[in-house]
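This report concerns only the one structure given below.
Only one protein chain is missing from this complex, and each of the others stays in its spot.
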Amino acid sequence: MILYFLTLVLFVMGVYCLIAKKNIIKKIIGLTITDYAINLFIIIIGYRAKGIAPIMFKDMTVQELAEYGVDPLPQALVLTSIVIGLGVLSLMTAICLRLYEKYKTFDMGEINRLKG
Amino acid sequence: MKPELVSSESPKGMTPVVKTVTRFAMGIVFMFGWYIILYGHLTPGGGFAGGTILACGYVLLTLAFGKEVALGKMSDRWASIIDNSAAFLFVATGLVGIAFGYFFLNFPPHGEPFDLVSAGVIPWYNIIIGLKVTSSLFAIFLALSIFGRFVSKLVEEAEEEE
Partner (left out) sequence: MTMQSTYPLFTALPLAAAFFNLLVTKINKKAADYIAFLAVGTLAVLAVLTAFEQPFAYRVGGFPAPWGILLVSDGLSSLMLIIVNVIAFLSVIYSIKYMTTYTAKPKYYSLFLLMLTGMNGVVITGDLFNIYVFLEIASIASYALVGFGCEHEELEASFKYLVLGSVASTTILFGIAFLYSMTGTLNMPDLARQIEIIGINKAVAFVIAMFIMGFGLKASTVPFHAWLPDAHPSAPAPISAMLSGVLIKAIGVYAIARLMFDVIGPSEAVSSILMFLGALSMLVGVFLAVGQSDFKRMLAYHSISQMGYVTIGLGLGLNPNVPPAIAAMGLIGGLYHMVNHAVFKSLLFLCSGSFEYRTGTRNRYEMGGLIRKMPVTGVACSIASLSISGVPPFNGFWSKLIIIVAFVQAGYYVYGGIAVFVAFMTLLSFIKLQRFVLFGQLPARFVNIKEAPFGMTLPLVVLAILCLGLGLAYPFLDQSVLRAASDALLDKLSYMGYILGG
């Protein structure tokens, strides 16, 4: 139960970084922390107390794996989600570098030409 | 590999200690990466994790020896070619399954469990994904740090001031 609460704390820290900091790099880091908090939440969902890793060795039966192993499906979901987070992070960094070239600043408060 | 580029007296790259240790460690890094890719259907890992290790090996090469050596090993043109052909092969292998019945069907013979050559088409997918992730991550590193106009502009401004 305390693990879910700590995941929520990590999520809120990420959102705080995204909203309250002015530097664009800090906003990128905040968004990445938020992504990783949700990945952690997904892994914790599949946890089972006193469980073993869902890898099958040569002398195990399928019943043993189903009874003692943790749920492997959320781990597959998290693998995909980490790769998607990587794609978004690399695109954000590339756009941030081009923004520095055009506006000559990393301060998000000065990048506001679009209004109305 | 031209000997004068990787000698300890070359001006680019890091100190001789780093270069010597990297020369020993590179083989281990690449072998470890290929081990994770090839045994992906038996132990944890697989295409993406092994590909990331290999890409980090190339980044280590760039940091220790300078960019000419790394570009001599895998240039940006080759990275793009490997990337796109690996992705195209992935979808094409999935489409071959349609001829056997279903999309992404596991059509090769499955073999014995716990062997190295088993589980049908899964080791083939692991190798393809490993190649694609290696070339993709190294291309991202090149595009952001070495070929980025941001860096080249700062270098130009620094040279103008001198």
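For clarity, chains are labelled A and B in written order, and residue numbers in each chain start from 1.
To be clear about the criterion, contacts are C-beta pairs under 8 Å (C-beta built on N, C-alpha and C of every residue); 3 or more make two chains touch, one makes a residue touch a chain.
For clarity, every value in this text was computed on a predicted model and none was experimentally measured.
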Which residue of B:29, B:105 or B:146 touches the chain not shown here: B:105
Interface with the unshown chain - residue positions in chain A: 18, 24, 27, 31, 34-35, 38, 41-42, 45, 73-74, 77, 80-81, 84, 87-88, 91-92, 95-96, 98-99, 102-103, 111-114, 116
Touch list for chain B against the chain that is not drawn: 77, 80-81, 84-85, 87-88, 91-92, 94-95, 97-98, 101-106
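Everything that follows uses one rule, which is that only the chains that are shown with their structure count from here on.
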Residues on chain B engaged by chain A in the complex (per definition of touch): 43-44, 48, 114, 140, 143-144, 148-150, 153
Chain A residues within the chain B interface of the complex: 55, 58, 79, 83, 90, 93-94, 97, 100-101
